[in-house]
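With one protein chain removed, the remaining protein chains of the complex are shown where they sit.
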Amino acid sequence: MSRTPLDTVEHAAETPDVELPWAELGLKKDEYERVVEILGRRPTGAELAMYSVMWSEHCSYKSSKVHLRQFGEKAPQSDALLVGIGENAGVVDVGQGYAVTFKVESHNHPSYVEPYQGAATGVGGIVRDIIAMGARPVAVVDPLRFGAADHPDTKRVLPGVVAGIGGYGNCLGLPNIGGEVVFDACYQGNPLVNAGAIGVMRHEDIHLAKASGAGNKVILYGARTGGDGIGGASILASETFDDAKPSKRPAVQVGDPFQEKLLIECTLEAFAEKLVVGIQDLGAAGLSCATSELASNGSGGMRVTLDDVPLRDSTLSPEEILMSESQERMCAVVEPGKVDRFLEICDKWDVIATVIGEVTDGDRLEIFWHGGKIVDVDPRTVAHDGPVYERPYARPDWQDALQADDANKLPRPQTGQELKDQVLRLVSSPNQASKKWITSQYDHFVQGNTVLAQPEDSGMIRIDEESGLGVAIATDGNGRYAKLDPYAGAQLALSEAYRNVATTGAKPLAVSDCLNFGSPEDPAVMWQFAEAIRGLADACQQLGTPVTGGNVSLYNQTGEAAIHPTPVVAVLGVIDDVARRTPVAFQEEGQLLYLLGDTREEFGGSAWSQVVHDHLGGLPPKVDLERERLLAEILISASRDGMIDSAHDLSDGGLIQAVVESALLGGKGARLIVPDGLDAFTLLFSESAGRAVVAVPRSEELRFNDMCGARGLPVTRIGVVDGDTVELQGEFELTLEELRRAHEDTIPALLA
Amino acid sequence: MARVVVDVMLKPEILDPQGQAVQRALPRLGFEGISDVRQGKRFELEVDGPVDEAVLARIHDLAESFLANTVIEDFTVKVESEEAVAGAAK
Amino acid sequence: MARVVVDVMLKPEILDPQGQAVQRALPRLGFEGISDVRQGKRFELEVDGPVDEAVLARIHDLAESFLANTVIEDFTVKVESEEAVAGAAK
Partner (left out) sequence: MTARIGVVTFPGSLDDRDTQRAIRLAGAEPVALWHKDKNLHQVDAVVLCGGFSYGDYLRAGAIARFSPVMEPLIEQAKAGLPVLGICNGFQILTEAHLLPGAMLGNDHLHFICRDQKLRVENADTAWTTDYAAGQEIHIPLKNMDGRYVADERTLDELEAEGRVAFRYLDVNPNGSLRDIAGITNAAGNVVGLMPHPEHAVEPLIGSGRTDGLPFFTSILKKLVNA
């Protein structure tokens, strides 16, 4: 088919037999037929471009939708939830008139192809989601996963990803206050680059992505639109559909954090002057997504003149303009009387802003190009009525064998010397080693409100200077646990993030998640996915922390080999006065160390089994959500009432990992004893959930024990903060210097 | 000894925020008449021994696999110093 | 329309860690025989109209006062596209 004449709606109606390259654009035959049925004619090229991107897995959640519904269906009653799933990000009431919005998203594949830009634009995207809710972004976090630490490609991917996250976030002035770095061969060709952001606003400032009020103007502002991230649309733009020349349009975008910083400031200024009726960021699917979502969430229709979109490349076709994923763009709906002021603010910040259309009375989204109407659709059919798949799923046949391969039966260290060797191996292993080399590339201080940042259990930001009100966030996920049991694995991820927030003294309120899995077309992966969601939804219900939003990343797989199922969970908490926060570092010699919770022989999926035996098998630690809740209550009360001076939750690596971290951070050692009923090995390396270790000043000992006793939380005295060694009495002793070298030299040696 | 220069520039269709920032500053400096600025990287490699076809081919590989990421960048390889070319021709 | 290229390199006496990092990586990539690498910047300026002496002089000033910081950097200015030179010569 020749591209002249323009493929208008009229032209499409007159030429019903024209074959469109729907398959090349990623649509299935029945999906294309659906589009024809919806329109009552064949789509124009521009319409096809819109439907194909909006109905992609990434934008439509077609494989995951049926499962994600559980987050809504099982959502616990929570007064804190102001905006739930479905908007750009959820919004939580944190008191004193403040609301907080937060979300985690993936940018996995682009970060593998171009680590720096892939990761950088990941941060850019999540931050625009936060601004679009009306909030000032106040912090970012970055849960990351890479292939084996010593694999040559990790040396290409990791430094680039870290530099990209830092390069973008630092330049925006957002403190990076937490995240994860995990190495596992299963992520070799599929690193996971997840990025989260938090924003703060007053309740009355919440904004939504909807276009209402006929006559209101649609303003596109930010960067010019270029040919980035277009992929399939180039096929539509080529001279003829059957000439198969390779796409000139790059799939990777380059970010401009400076432009985004200006976008933040001018958007917030426009919000402050109440100039904005509705707003949407441009992310995946660019203008296709922004226009169809704004229109379908509003009351009317929308008319857009594509010729008015400022371009970086004048050769772009209308299809490409609609699909371009150029970064650093936003779309606002503004009343006609306020347009001038809006444009003035953009001009003040040197941001290009253009009226590209308006809200109409009807219910159609109409898009024009060179005077012809090239799109005429019901926007709901584009944005919300995408296909929904009930993909088959089945528990994989290898699951039983994996669980039967019990890690508790692995050979254990027999002597003090063996224990000592294994402790050193553990704390120096890439996964357990200090991530300082990475996190010191991130600004923690900017904005002057950072109370806690990595390597604390959760990041904490003050949001009110007068009252000391603050929020905390932690992200966690353990793909090894989830591989052994995806239902429990997802619950353990939530448990850990919840516990991390409580350990710093904040009350967990709400959840966001990023679900990273292999191909949904593999029934085994689909089972992992379904189980993980069921587990997370059940656990959120029980803990009373609703899922406010999140992100699904599928197809993280090379050939037949999928990544471990990796649900990453972010928990947001609130603390009335950040002066009461509890740090990880030991504060004072002589303080008593207590272990809270039950320690069982639980080594399935443990760091010990990985480091010492290169083993993955058995069952993950037992989930006990009521225990997590009780532990959290105790940790929060103890912090509020000044009963503890430091606390650290126990997770991968177990007790010894936590004690070593607290000792190194505080520059103070610890003398440990093996309590009755436990053996040294289990005490040190077990990964039983629902535990934390706290340091209690002697003056508080009685009060603290009474509180735990009264509420029924097991509490065991395990030692004292003391000296400049970590010693397990009768077994071994390691100097802080020795431990510091083991813990801190690993990552620089691998990557620097 | 010869010098080989590898110039790496962002592909024309890729956003070049640095070049744009420079261009936008020009009018403020009283400079008109420059319609576009692109900023890239220049690598100067000092090569031991003669630069023959084989060496250039290897430097081309190096540029392609390491100095540039061809997903977003183009590059060119040039022998710079005249003696070098002579040396290579020997 | 003509293209003028400004190359900016760190002065030889100034440490260039980026160039060094590239050089250090070379053996790992199986590359021997490169004794030094320096990394600098390349600016491509698209000039409206002919590039005559006066325009070149102004670009020279621009490079000196803006594109390079002469406390630490040296620069060179070259007209690149052949048509441009022809155009300028008209």
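Order of writing sets the labels: A, B and C. Residues in every chain begin at 1.
In this section, a contact is a pair of C-beta atoms (placed from the backbone, for glycine too) under 8 Å apart; a residue touches a chain by one contact, two chains touch by 3 or more.
The model shown is predicted, which means the values in this text are computed figures rather than measured ones.
From the options A:88, A:429 or A:450, the residue with contact to the chain not on display is A:450. Among the residues A:142, A:256, A:319 or A:538, only A:256 touches the chain that is left out of the figure. Those residues of chain A that touch the chain absent from the view are 163, 166-167, 170-173, 256-259, 261-262, 349-350, 439-451, 462, 465, 578-579, 581, 752.
Touch with the hidden chain on the side of chain B covers residues 17-18, 21-22, 25, 28-29, 39.
For chain C, the residues touching the chain absent from view are 10, 14-15, 17-18, 21, 66-67, 69, 71-72.
Rule of thumb we're sticking to: only the chains that are shown with their structure count from here on.
Between chain A and chain B, the centres computed from C-alpha atoms are 38 Å apart. Remark: chain A and chain C have CA centroids separated by 41 Å (rounded to whole angstrom).
Each chain gets one centre point, the mean of its Cα atoms, and the points for chain B and chain C are 9 Å apart. Counting partner chains per residue, chain C has no residue touching two or more of them.
Residue positions of chain A touching 2 or more other chains: there are none. Per the touch definition, chain A reaches chain B in the complex via residues 113-114, 117, 223, 226-228, 248-256, 258-259, 312-313, 326-327, 350.
Of all residues in chain C, only 1, 7, 9, 19, 22, 25-26, 29, 31, 33-49, 55, 58, 62, 65-67 touch chain B in the complex they form.
Within the complex formed with chain A, the residues of chain B that make contact are 10-11, 13-17, 20-21, 24, 69, 71-72.
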